[in-house]
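Report on one structure; see the data block that follows.
All protein chains but one are shown at their positions in the complex.
Right after this comes subunit A.
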Amino acid sequence: MERKKPHADQRYIDGIRENNSEVIRDIYKKFSGKVVAFIHKNSGDTDEARDIIQETLITIYQQASNNLTLTCPFDAYFFLLCKRKWFNKLKEKKGVTITEEALSVHDDSLQHVLETETFEAKTDLFESKFKELGDKCQELLRLSFTLSSLEEVASQLNVTYGYVRKKKSLCMGALTELIHNSPVYKALKNK
């Protein structure tokens, strides 16, 4: 997928990644009406639509910061993401039945959407497992992710470089084990 030529709508993805207010406003102007109308038709209101749009844009932001090259129109990708997010919300609510027609997707943007959803699920999983680590490990990993070198981490924690490096590998190991053993990861693995 990365090798394909980006769609002209890649500019929306770039704008989101750069937190460009003009582009974001443009996205709301052009694409939110359809989402709101859809959510209204499917037992939601404007506030709920606003939340869904916001969550979807955050998901796109997170993936865009990692790596996201759009090869389909933004409109289709964005709408499908919002739609599926809303159906997932409805499923959690009691007593809402979703028609098969509404869930089946015949859309070439589906591949992008599935990738984004997998990315989101993984990010959530990693995040929640990170919080299960001991405080010491969390602090050390956080520092090693945000500071530019392990030497800096060592001096900040007032320990040796060798200690930081070993400890970092072991904390990463503990996190790896937590993720590897989780049922969510097993489900995601094959996607």
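Criterion: a contact is a pair of C-beta atoms (placed from the backbone, for glycine too) under 8 Å apart; a residue touches a chain by one contact, two chains touch by 3 or more; residues count from 1.
Definition applied: contacts and distances are computed from a predicted model.
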Legend entry - Candidate names "Tetratricopeptide repeat protein", "Sarcosine oxidase subunit delta", "Carbohydrate ABC transporter membrane protein 1 (CUT1 family)" or "Cytochrome P450"; UniProt protein name, chain not shown: "Tetratricopeptide repeat protein"
Legend entry - subunit A residues that touch the omitted chain in the full complex: 16, 19, 21, 24-25, 28-29, 32-33, 36, 40-41, 43, 45-50, 53-54, 57-58, 61-62, 65-66, 95, 122-123, 126-127, 130, 141-142, 145-146, 165-166, 168-170, 172-177, 179-180, 185, 189
